[in-house]
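For this view, one protein chain was removed and the others were kept in their places.
Now for chain A:
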Amino acid sequence: MTLAADRVSRAADGRLILDGVGICPPPGAVTGLLGPNGSGKSTLLRVLCGVLAPASGVVTLDGRPLADLRRRDVARRVAVVEQQADTLVELTVADVVRLGRTPHRRAWAPLSGADERAVHDALERTGLADRADRTWHTLSGGERQRAQIARALAQEPRELLLDEPTNHLDLQHQHDLLHLVRELGVTSVVALHDLNLAAMYCDHVVVLRQGRVVVAGTPGEVLTEALIADVYGVRAAVTDPDADGRPHIRVLGTLTRERAAPAR
């Protein structure tokens, strides 16, 4: 039991974005957060890390409500990688990763040996050690996402939240990145669009629609043809070629188009 949300709701402009959501990501595993656009994935992640406060319900870290903890203490446990972080500041990769030490450093204190080690470690684990001196603006999209993950790792978190980290990445980098997240071994929650990526890399998936949890479980249990048709409105063929509980999804067409098309 690490980070958990219990009956969390949140509204914006009079519309419910989250409507009584409860999730409990299994420790040490990768949890995929699925659902169409506007289903509340990003908002749930922002509530989980405490950037947004829930209107009702509670998010707990080791059983203690997030609202009772200091921001700094939360940041030492929970790290977040945003969808597309950007900056105007001329930072090097090492500068970006050092930002991860912010919650561990006191005001006026220089970088300690432990800080240096954490930064070095994070660069090694993300394969960026040889690019530490490159500036942010010279990095490719994949390198930027990896730098953000390195920054998050430098926080030495036990929970890692990622909001659609594979957006804007090419195929190889999408797989590299999710492979990296799997190898980290920290409790991770990843919002994803691609169901096959979710099936390949997640141990547990939660499907959201209109701010509510539709179903949660292993990819094999959850990602069925019926669910995909129901939540995403597409017709799909789901097979399990390796019979390892990691299904393969082939999308055949949208349901709405077929309904609109005249029967032959």
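Everything below uses one rule, namely that contacts are C-beta pairs under 8 Å (C-beta built on N, C-alpha and C of every residue); 3 or more make two chains touch, one makes a residue touch a chain; residues count from 1.
Criterion: contacts and distances are computed from a predicted model.
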**Asked** Looking at UniProt, which of "NADH-quinone oxidoreductase subunit H", "Carbon monoxide dehydrogenase", "ABC transporter permease" or "Sigma-70 family RNA polymerase sigma factor" names the chain that isn't shown?
**Response** "ABC transporter permease"
**Fill in**
Per the whole complex, from A:Arg76, A:His168 or A:Arg182 the residue touching the absent chain is A:Arg76
**Prompt:** Of the residues listed, A:Ala4, A:Cys24 or A:Leu99, which one is in contact with the missing chain?
**Reply:** A:Leu99
**Message:** Given that one chain is not shown, which residue among A:Leu88, A:Ala226 or A:Ala243 touches it?
**Reply:** A:Leu88
**Request:** Against the chain that's been left off, what residues of chain A make contact? List them.
**Result:** 46, 49-51, 70-76, 78-80, 82, 85-91, 95-96, 99-100, 102-103, 105, 107-108, 110, 155
